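Working notes, beginning with the structure itself.
Every protein chain of the complex appears in place save one, which is left out.
Up next, chain A:
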Amino acid sequence: MSELDKAIEQLRACRPIPEPQVRELCHKARELLIEEGNVVGVDAPVTICGDIHGQFHDLMELFRVGGDVPDTNYLFMGDFVDRGFYSLESFLLLLCLKVRYPDRITLIRGNHESRQITTVYGFYDECLRKYGSANVWRYCCEVFDYLALGALVTGAASNLPPSSAPFADPATAANMASDTSDVEIEILNSAGQITNRFPRQRRSPHQPQQQAPQPNSQPSSSSQDADVDDAPPPDSQATLSPSPSQSQGTNQLPSQTGAPGTSASSGARSQNDGGAILCVHGGLSPLIDTLDKIRLLDRKQEVPHEGAMCDLLWSDPDEIDGWGLSPRGAGFLFGSDIVKCFNHKNGLSMVARAHQLVMEGFKEMFEAEVVTVWSAPNYCYRCGNVAAILELGEDGSGGGYVPKSNGDVGRSLGLGGWEGPVNGEMRRMGGPGRRYRVFEAAPQDSRGMPAKKPVADYFL
């Protein structure tokens, strides 16, 4: 067994590895990450994950639900550290897996992968406590500076392959058993049972009311929104039911203009092409209108307080028009018009991002042009939320990406997933088929005692 495999074993048991080994690991990781572009190219199938925040035992639960590395191809959208009690073990395990299986796991940077934020939100203190010095924190921060800013997933299928998973509720099964041919969205619980399934084309205005898709539909009853009022209203129809006219265009798209050597984007799109998905931690930036502008950034630095790199890691979608000021004090709020324009211009079918706690684990907005994926269940051991991961299937056309490339350079020149304006409107092609696996926090018993006494989590 190699040293690396031993380190993985040790970290899987939630035991930190010695400081010299961390130093070596971080050095290797930097060598690997420096080769990656700002926007990493990733082939479907891939499982997209949101914030982890040092919740090590819940990360183990995520791997149980989503499959292990390297069996499953993972993309983590940042915020590995801070808040939870095991930031160190969580991040180092992911980093070990990255070094061990570089083509099976992609890590991009979140706003917490920063020197300044980790000194406020716990990772710095945790390193100091576990090693007696800040050296390990410093090594990790040097790795943070090399993490990619985004990933571009290509080769995703527009329809999910028929699944043999059982239904959680036999009554649901009776309603949906015949819909396996053309599934756009499937939601599974942590036991691998289907709790909801939405076909792409069968949805029509005369559909029975009880089958109307709900974006927040959940396997468990535990996920009612907390009584906090300003969550945008669930736009159920808008979110999960593209009109028939929208989905018909899938097989008559114009060919894409891809850069030479990127086979995925040359020639006609296959009928099962779910389009390209941009993954970033936060969202869009007013300074970024094309993917190429992300590729041109100098990312190897601490996250700045403002500017394009900061925005990609800090921004949030919101029910507004255009751009708005962020209550976080960094990044911006962006509305559906901004996303639609950006996706159109860059040939994207969807932006997947993390960054915001969503009680149901995932949330689609703007007719599914943006999805938030949140992977830290019962966040901060306090919020009572469930978590989710997003699986995208492959379209079968064999993308053939060169790993570690800088994504799909030149994609922004193409028309991408849009048919272009029709009758004065832009008509959108169908996005990728999306399988959400929703899971709850790992059982309390598996956690052991917290590494330190919890601070005042409540006002007393």
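The working rule: a contact is a pair of C-beta atoms (placed from the backbone, for glycine too) under 8 Å apart; a residue touches a chain by one contact, two chains touch by 3 or more; residues count from 1.
As a convention for this text, contacts and distances are computed from a predicted model.
Only one chain is not pictured, and the protein name UniProt records for it, out of "Leucine carboxyl methyltransferase 1", "Large ribosomal subunit protein uL30m", "Putative lipoate-protein ligase A" or "Glycine cleavage system H protein", is "Leucine carboxyl methyltransferase 1". Touch with the chain omitted from the figure is made, among A:47, A:111, A:315 or A:375, by A:111. In the complete complex, the hidden chain is touched by one of A:15, A:129, A:300 or A:382, namely A:382.
Of A:138, A:293 or A:328, it is A:328 that touches the chain left out of the display. When the whole complex is considered, the residue among A:1, A:171 or A:460 that touches the unshown chain is A:460. Against the chain not displayed here, chain A makes contact via residues 64, 83, 111-112, 117, 120-121, 222-230, 327-330, 356-359, 378-385, 442-446, 454-460.
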